[in-house]
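Here's a structure for you.
With one protein chain withheld, the remaining protein chains of the complex are depicted in position.
Moving on, here comes subunit A:
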Amino acid sequence: MIHSLFLINNSGDIFLEKHWKSVISRSVCDYFFEAQEKAGEPDNVPPVIRTPHHYLINIYREKIFFVSVIQTEVPPLFVIEFLHRVAEMFQDYFGECSEVTIKDNLVIVYELLEEMLDNGFPLATESNILKEMIKPPTILRSMVNTITGSSNLGATLPTGQLSTIPWRRADVKYTNNEAYFDVVEEIDAILDKSGTTVFAEIQGVIDACVKLSGMPDLTLSFMNPRLLDDVSFHPCVRFKRWESERVLSFIPPDGNFRLMSYHVNAQNLVAIPVYVKQNISFFESGSSGRLDITVGPKQTMGKTVECVLVTIHMPKVVLSANLTATQGTYTYDPVTKILVWDIGKLNQQKLPNLKGSLSLQSGAPKPEENPSLNIDLKIQQLAISGLKVNRLDMYVEKYKPFKGVKYVTKAGKFQVRT
């Protein structure tokens, strides 16, 4: 299926190649470079590129293009999903997935790729199994390695591959047994000029960090599971239990993982935590414009809105901005034409305001459209949908674990049209 993989950085260097079948010359990437040039923005590179003898399926992540070479029919999503899995694995191993870390750990990366695919078909993609075979680098281990000259390859055999629960390695031991769950919700919304909601929905995930000894069997139940409209699970979750009882019953993987992601019923009106009053106008004469933005809290359930950030992609003709912010700081990058206003915490009493003038390129016609505002925000200790974890029970193992749940609400793709 997947023939070869090339990792390419933004400046067009191929810094890693791996072939699972016979070798394909890296000149095949020229077709990719051609497409990249045509697309301009990295976002616009078509994920599937057709060349005379191959198909290139690529993803763009962390400023790296993962370009895979395919020769025969294969579901494109299969490859795309796998490539993302690879990127996530790098992140899991090295803390971040970047050109530098990959180059620093070239041998481990190569070994990982070797184990993840066999003849182009995925073999082991569970981080728990891979970590058994190939130990992730730590500072201590890399020091020991330089002294003793050993590598990160585990000397043990990957017994995990034989298990019926491939996501969990055997014989896990911790002195502190803990299980933490983060309920993270994101509001996706489009608001129109007058502030009415064009479209809004809540997407949530439950990320878990489980460090428990042995083979615990966990059951997580919600106070209000009916809120959840559409869910997808980590393979460890027993789907039948969810269907019949609306509880999550699972044997967790060891370490960090995403337990589930969900979508909250769209019929429930989504609470929009902030409102934005904006007035951006460009004048026909004098090549200038005016900007006036006020952000205020709306439905916040009594919590403070933090980390508020307003991002505006200005039209090309805007040369500079001369503004004053009553709270926070603003920056305008004249090259990318992006105005960022970092507000921080929202204050109920004194609403933050950004006001001032924009200067335009002289002689150019005034922009047709007003730029839309992208809002970022964060509310701690609140799941905006009202979802609440009821309890976590552990079976099989005898010890008492530490348990914790954290709620956070963030803005997802939150856009205000002007």
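To be clear about the criterion, a contact is a pair of C-beta atoms (placed from the backbone, for glycine too) under 8 Å apart; a residue touches a chain by one contact, two chains touch by 3 or more; residues count from 1.
Methods note: contacts and distances are computed from a predicted model.
> What protein name does the UniProt record of the undisplayed chain give, "ATPase SWSAP1 isoform X1", "Glutathione S-transferase", "Histidine-containing phosphotransfer protein" or "AP-3 complex subunit beta"?
Listed in its UniProt record, the absent chain's protein name reads "AP-3 complex subunit beta".
> For a quick check of understanding: of A:Q203, A:S288 or A:N353, which residue touches the chain that isn't displayed?
Considering the complete complex, A:Q203 is the one touching the chain left out.
> Among the options A:N176, A:T196 or A:S244, which residue touches the chain absent from this view?
The one listed residue touching the chain not shown is A:S244.
> Since one chain has been left out of the picture, which residues of subunit A touch it in the full complex?
Against the left-out chain, subunit A lists 1, 13-19, 21-23, 26, 41, 43-44, 46-48, 50, 55, 58-61, 70-78, 80-82, 84, 103, 106-107, 109-111, 114, 118-119, 121-123, 125, 148-151, 153, 155, 157-159, 161-162, 164-166, 188, 190, 192, 198-199, 201, 203, 217, 219, 221, 223, 225-226, 229-236, 238-241, 243-247, 249, 251, 258, 261, 263, 313, 315-316, 365, 367-372, 374, 390-391, 395-396, 413, 415, 417.
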